[in-house]
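All protein chains of the complex are present and in place, except for one that has been dropped.
Then we have chain A:
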Amino acid sequence: PKPVLNPTLAGVLGSNIFHGEPPESVLIKESSNVRIITLNRPKQLNALNLEMVSRLLEVFHAYEEDPNVKLIIMKGEGRAFCAGGDVAAVVNDINKASWKLGANFFSKEFSLNYLMATYSKPQVSLLRGIVMGGGAGASIHGRFRVVTDNTVFAMPETALGLFPDVGASYYLSRLPGFFGEYVGLTGARLDGAEMLACGLATHFVPLEKLSLLEDTLCKANTSDPKIISNIIDKFSNKNPKLKEKSQYYRLKTIDRCFSRRTVEEIISALEKEADKNMDDWISWTIQSLKKASPTSLKISLRSFREGRLQGVGQCLIREYRMVCTVMQGEFSRDFFEGCRALLLDKDKNPKWKPSKLEFVSKDMVDRYFTALDDKDWEDLKLPARPKSNLPSYAISKL
């Protein structure tokens, strides 16, 4: 049958209509039925701003309808895949105008996360370099996550007065044991081998083979996940070695401590472990929890625990309530303080308020999980999904 070109797509994607403008932050290359999307703000480590998120959302919607698109490849220009959402810009917007501008950004970003998680076509993300926060949200939800020698993953939000969002309460809570709580609360960095071991990644491909993999996928020109998986397998290192001191070997201790009911109990369980057997890893873990925003830790833990029992859509709706409450800043302004200390003034010395875990009451935590009391605000509206023909991969996440 003759391929039918979607007229709007042809218009938007066929030519670069922004001639003379600064380079586009999202580049798209067409190769027969494969679309290669490149995040292109290398100076900012490809941090996602509103323009990029809107563009991605638009493109993903269009490709789902477009019978000419079989496969989407996502990658980043430069030394990062994506270092996260452009939080500094969001804070700037909020300070200049209203937190609702921030809400608009997150609503688009979370919609994109949901679309990727329940996408009817395969997405292969090639994760070179840094994958953090929003960057994880733009890749982990997709079907294939290819990591490599220099991949660094982290959800560092609790150090910033935020919480792991972009659907992290869905994917982190599904990692083995209580590893997700550990990664999400401490902001621990994982390398490619660790990501593969815990399931955040589906394949490990050595750096030098990545471009060849990309070409082969383009040539294969297929949307069959089995064929795609086999192709990536051929380039893969099946058993990349975990480094000798990998935190993944500490899974037992992590389970014992991070399974506790409250953040306070987690810290005291870690301290007990430290009494028995102190080492760099334990002291780093305790330190990172003590440095993080107490409010962030508490809402994050609750978010993971709820997320484990929810579908990805419910997770994102809940996270949207949380992030809006954070930006509204009525109960805590830790997010602004964190951004100040780490991104703007860079004194690395945030003054959290409430300053201690025991000052963050259950009632305060509850407020992050209820609908906002604001007549203009409404819960996140997830994009509609096709009622049939969703792959089981997507169905199982609903």
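Note that a residue touches a chain if its C-beta (ideal position, glycine included) is under 8 Å from a C-beta of that chain, and two chains touch if they have at least 3 such contacts; residues count from 1.
Methods note: contacts and distances are computed from a predicted model.
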Omitted chain, identified by the protein name its UniProt record gives, among "RT09 protein", "2-oxoisovalerate dehydrogenase subunit alpha", "Acyl-coenzyme A oxidase" or "Aspartate aminotransferase": "Acyl-coenzyme A oxidase"
Option from A:I140, A:I267, A:L342 or A:L380 whose C-beta touches the chain left out: A:I140
Sole residue of A:T148, A:T186 or A:T202 that reaches the chain not shown, by the stated touch rule: A:T202
Residue among A:F60, A:Y119, A:F153 or A:F178 that touches the chain left out of view: A:F178
Residues from chain A at the interface with the omitted partner, ascending: 140-141, 170-171, 174-178, 196, 198-200, 202, 255-256, 259-261, 265, 305-306, 308-309, 311, 385-390, 392-393, 395-396, 398
